[in-house]
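As you look at this complex, bear in mind that one protein chain is not there, while each of the others sits in place.
Per-chain numbering from 1; labels A and B assigned in written order.
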Amino acid sequence: MSALEISDGIQAAGTESAFAPAIAVFHCRWCEPDSQKVLVMMPPDVAERSIIRRLNCSARMEAEFAIKALGAGFDGVVVIGCEMGECHYRVGNEQAARRLSVLAGILALAGIYPQRLGLFWESAFDEVTTRRSIEEYVEALRDIGPFKDPH
Amino acid sequence: MNYKTIQSTCPYCGCGCGIYLEVIDGHLVGTMPVLNHPISKGSLCIKGWAAHEFVESEDRLRRPLWKRGANLEPTDWDSALYSVADRLTAIKQQYGPDSIGFLSSAKCTNEENYVLMKFARAVVGTNNIDHCARLCHSPTVAGLARAFGSGAMTNSVPELEEADCILITGSNTTENHPMIASRIVAARDRGAYIIVIDPRRIHLANHADLFLQPRLGTDVAWINGMMNIIISEGWHDRDFIRDRTENFAEMRQTVASYTPERVQEISGIEPHLLRHAAAMYASSARSSLVYTMGITEHTTGTDNVLSLANLAMLCGQVGKPGSGINPLRGQNNVQGACDMGALPDVLTGYQRVDDPETISKFARAWGANLPREPGITVTDMIDAAADGELKALYIMGENPMLSDPDINHVKEALSNLELLVVQDIFMNQTTELAHVVFPAQSYAEKAGTVTSTDRRVQRVRKAIEGVGEALTDWEIFSRLAKIMGAKGFSYETPIEIFEEIRSLTPSYAGITYFRLDSEELQWPCPTEDHPGTRYLHEGEFTRGKGAFTAVEWKPPVEVADEDYPFFLTTGRVHFHYHTGTMTRRSPTLNREMAGAAADINPTDATDLGIKDSDMMTVSSRRGEVKIRARLTDSVPKGTIFIPFNFRESAANMLTISARDPIAKIPEFKVCAVKVEKAVSRR
Partner (left out) sequence: MQEEVEDTREQQARRIARELIASGGMDGILGLLEIRDHQVPHLFTEVDELEGLDVSGRYPIAAIAERLLRKFETGRIGVIARGCDERHLIELEKKKSVDMSRLKLIGLACTIEEARECHCVRPYPREVQIGRSVGNVDYLDHEALSKLINMDIAERRRFWTDIFDRCIKCYGCRNVCPLCNCEDCRLEEARWVRVGEIPPEYPSFHLIRAFHMADKCVGCFACERACPMGIPVGKLHQLIKEDLKSVYGYQAGRDVEEKSPLLLAPGVETKGKGGRG
């Protein structure tokens, strides 16, 4: 996998009512090899502030990626992997799911909305369902607001 | 298998934290905190945790060196010592004892400082002794001695937790005295008011109840302003003023003109904030003042300290727990170096060289005639060397080529000397210019005592054998003294030296190595059953009554103008210590900060087309440096901050050597510079 590049200092833009979250998206290459396809699933105002990274397997998703992304200016982190039982490496997605579930608990204890972490386990890439899941996630994120403390 | 731990005191700052040095197979492998230590309470800062890393570095000086041609070459101890003894004797005979100067070390032990100053006075016959305290807290010593009769921190570090209000000014405490900042936040957790007054928005400002941001060099104005408000409101402690002080009327008259409006004009502080600070400080039962270089490193440093003394006395905040004036001393043993008389005008315990009784006492004890005229300070010594009046300089554990102002001038001065001897643990910019270099032992290789900022005498203990042929500093002077035919230097252990010190020094007379093994002792400790002194000036000041001083504000010597439109202020960073000789050889600390960066306000940076991490050229009337930019709004518009720890971007290339007339401290904190984006070579 190429070196992960996360741009520091992405500024939160938009007014309160039209807050456009910046999202760091990590998708497994087996359920969807084409990052562009994932990008266009998102509303344009969000897509232009987001980054997409392709992983060999959702298991490659480390808690550090999500934690660092939040600190670096992203408001949400999305992980798209294969449906349970369909992982190319048998159990990678289950490892990821477990790890990210523990992370979500830690975020909540630290006062960070666990809903900032969006986990989507999709079977043989279903555009319609995935698009809808992402849209719901983005709307929820708009309501939660930016990660960075305004003060 | 083997593993042991040796209890010592951290070699870095003046907090005086206890550490355990971990030793396996005769090598240092780590440090650990001391669980119930009165200062560090089971914690350490990152430097304390890394205090072992530089000790056995490959770079350590292991053999004596002397100059042959243009290079320094290794030699044996006898050759080096005899050569220095011969040259010193010759120079003394030809030019007189005052053509020789000594710089002592605020990092070396009390015993070593004592032996150096005894050597200078009894063997060479000069009072030209000084050390880096000149560059940091000399105004404290001068100012508080004048106001109270004693220049030391009045209260103790643990007492900060008993304060109801702590006002911190000119001290980036979390970064430079972390264990003291620890007490300040603990006090806050208990409900104390914390006021931070600093030209930069330092880290502690974010954990304060009130933050005031005055312009550089305006401290007398805002302090007088606070007193103006306190007096107008009748918040001052009339009983204390009447019973315990003198000269109030004159001071009161002077501060009458420092109205909040005038103070705002001078310093930029808004009247309502000044009033808020005055109210908090004056109305709290126990109010404590904490300060460091932001107050002292000015041409008005002594005035600044006198003003703080005025403020404390005005509100009766001296001589009781949790209050006082608390200058935080920088080095691990700068308090000790001062206590040991490594100063031109005093012997141990601040006993003056021009006092006949004192001189007789020491002359008798040492069996030597002693000089009675005060000598010159380090800043004057540099000038005298440049002028050719000072012929020889003997430096122990100091690096003036990085820590003194106006480095080009320092280089010219040191290069002009007939003899430059340097005793240190590493090569640095100063040793490079020396004729002879003696390898010294570090804190982990020797035994002795050090005195931390709150007058606390503590032990350093030997954990490993000296590296290479390095000797302990007192041993080197003792050998030199013997070669030069002097008596009174046949010490075999540091305890003997300490016993001699306490026999001549009333404030240390009750302290013994035995007591230090199990008791906390802060001087004054006059007798062996005296418990030591937590806070000073209880009941009466050292000089009797506390003296108010009427102080008028004066601007800094060099301010921003058309040619040099930025203010430069200098200081330190957390991860490195002073000139970096130890910390820049510590992997943990280098990893955090490998090089220098100058803090610049983002608006200024944008105007100059500078982005974060771009190289900038900063120049003053003295010199120029290239340094990376770090954009931060902790510095106000129009001000640049450069840390002085990094030789490749030496802040002191730019600073002005203009001095406080009384304390002789250079104005490190204010001068004028211009800033440009550095021209890229690509």
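Note that a residue touches a chain if its C-beta (ideal position, glycine included) is under 8 Å from a C-beta of that chain, and two chains touch if they have at least 3 such contacts.
Quantities reported herein were computed from a predicted structural model and do not represent experimental measurements.
The residue from B:5, B:89 or B:542 that touches the chain not shown here is B:5. In the complete complex, the residue from B:71, B:93 or B:518 that touches the missing chain is B:518. Note that of B:67, B:203 or B:262, the residue touching the chain absent from this view is B:203. From the options B:364, B:591 or B:611, the residue with contact to the chain not on display is B:591. Where chain B meets the omitted chain, the residues involved are 1-5, 7, 20, 24, 29, 32-36, 40-46, 48-49, 174-175, 178-179, 181-182, 185-186, 189, 203, 206-207, 517-518, 573-575, 591-593. Interface with the hidden chain, as seen from chain A, comprises residues 30, 63-64, 67-68, 70-71, 82, 84-95, 98-99, 102-103, 105-113, 124, 149.
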